[in-house]
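Every protein chain but one is kept in place in this view of the complex.
Coming up: chain A.
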Amino acid sequence: MAPLKVGLCPALTVEVLNSLLNAGVRTVSEFVCMDLELMMTKCGCVSYKDLVAIRKVLLVQYSAFPVGGSSWYEEILSTTAILSTGNSRLDDMLDGGIFTGALTELIGAPGSGKTQICMSLAVHAASRLEQNVLYVDTTGDCSGQRLQDILYYSTGDRESSTLSRIGFRRIFDPWQLLDLLQKTKAAISKQSDLFYSQLKLLIVDSVAAVISPTLGGQQTEGHAILLNISRQLKVLSSEHAIAVLMTNNVVQGELSEPWPGLGRSWQHIPDTRLLVQGTDSPEPQDRHISVMKSPRLPRGLSTTLRLSAAGILDLHTHTSHETQGQAGQSTWKT
């Protein structure tokens, strides 16, 4: 909380402040929480009336404002956007796509396709939706070549200029991530950089990779870092209407069911949590996606996607000539 300063309110003069400091009352929260009579006896020269007046002013200054439900609803309507994922089945399941102002988390085992979904969404937001994307890669998994391939197979667009809508940053420790989030927030508020003023999607792949090295063992600081990062992400998403998409590991729960990594306190952070799993079907590229947590959707809702050359995006139909010309270079069978 903020420290007490002269000028916070008229009654708080230098004299009063000094006697308060002598009594050990240094911050606004200490002042507000302390019993007034006790405070009066501690700093003798201040009158009870003054203390009550100061407290009233401080409470008014530092309290939150109530907002009516209807006007809040109006505001939400005008600021929230729904970013389509580019896959009609996933969009159907998610009620249109991923929401701005909310944190969406993908969890899954290694190789389940979390990064593919992230890259697909980044490409879709940059190409079809024409929004800017900030991609934070903490594992080194993101590949420019793959982004271009997804772009090509989903839109038929050879032009890589769409990729310049995707900001990219590799980060390997939590402090760098906090720095980046802070700078992003500052850049958005400044409104000088066009990239940041049109930023609609932030992807962190994976959030577990940077946080988990600080957790476990006898460390307590990791927990503080985790909460700090989650708070920054929440503020960024809700104040600047950005959709945040993160990936996380799975661990085994008590009944060996899949469970999000990073411990109990992280479980509450994302608004929507989606579980990505392989399927038993003969198609090795099929992925089963189910809702584990959501404020809007029923739990357990699920759908099946297929990873293809275009990630999870719907394939663009090429002329046969084009496809053949590409076959030599293509890494994914269409």
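Some observations on this one:
Here, a residue touches a chain if its C-beta (ideal position, glycine included) is under 8 Å from a C-beta of that chain, and two chains touch if they have at least 3 such contacts; residues count from 1.
In this section, contacts and distances are computed from a predicted model.
UniProt records the chain missing from this view under the protein name "DNA repair protein RAD51 homolog 3", selected from "Cytochrome b-c1 complex subunit 2, mitochondrial", "Translation initiation factor eIF2B subunit alpha", "DNA repair protein RAD51 homolog 3" or "Uridine kinase". Annotation: of A:G44, A:P110 or A:P295, A:P110 touches the absent chain (contact as defined above).
Here one chain is not drawn; of A:S63, A:S78, A:S161 or A:Q191, the residue touching it is A:S161. Across A:A53, A:L178, A:L301 or A:L315, the residue that sits in touch with the chain not pictured is A:L178.
Checked against the full complex, the one of A:S212, A:S237, A:T272 or A:S294 touching the unshown chain is A:S212. For chain A, the list of residues touching the undisplayed chain reads 1-4, 26-28, 109-112, 115-116, 119, 122, 126, 134-135, 138-149, 160-161, 163-170, 172-173, 175, 178-180, 182-183, 185-186, 195, 206, 208-210, 212-217, 219-221, 224, 228, 231-232, 235, 239, 249-252, 256, 261, 277-278, 284-285, 331-333.
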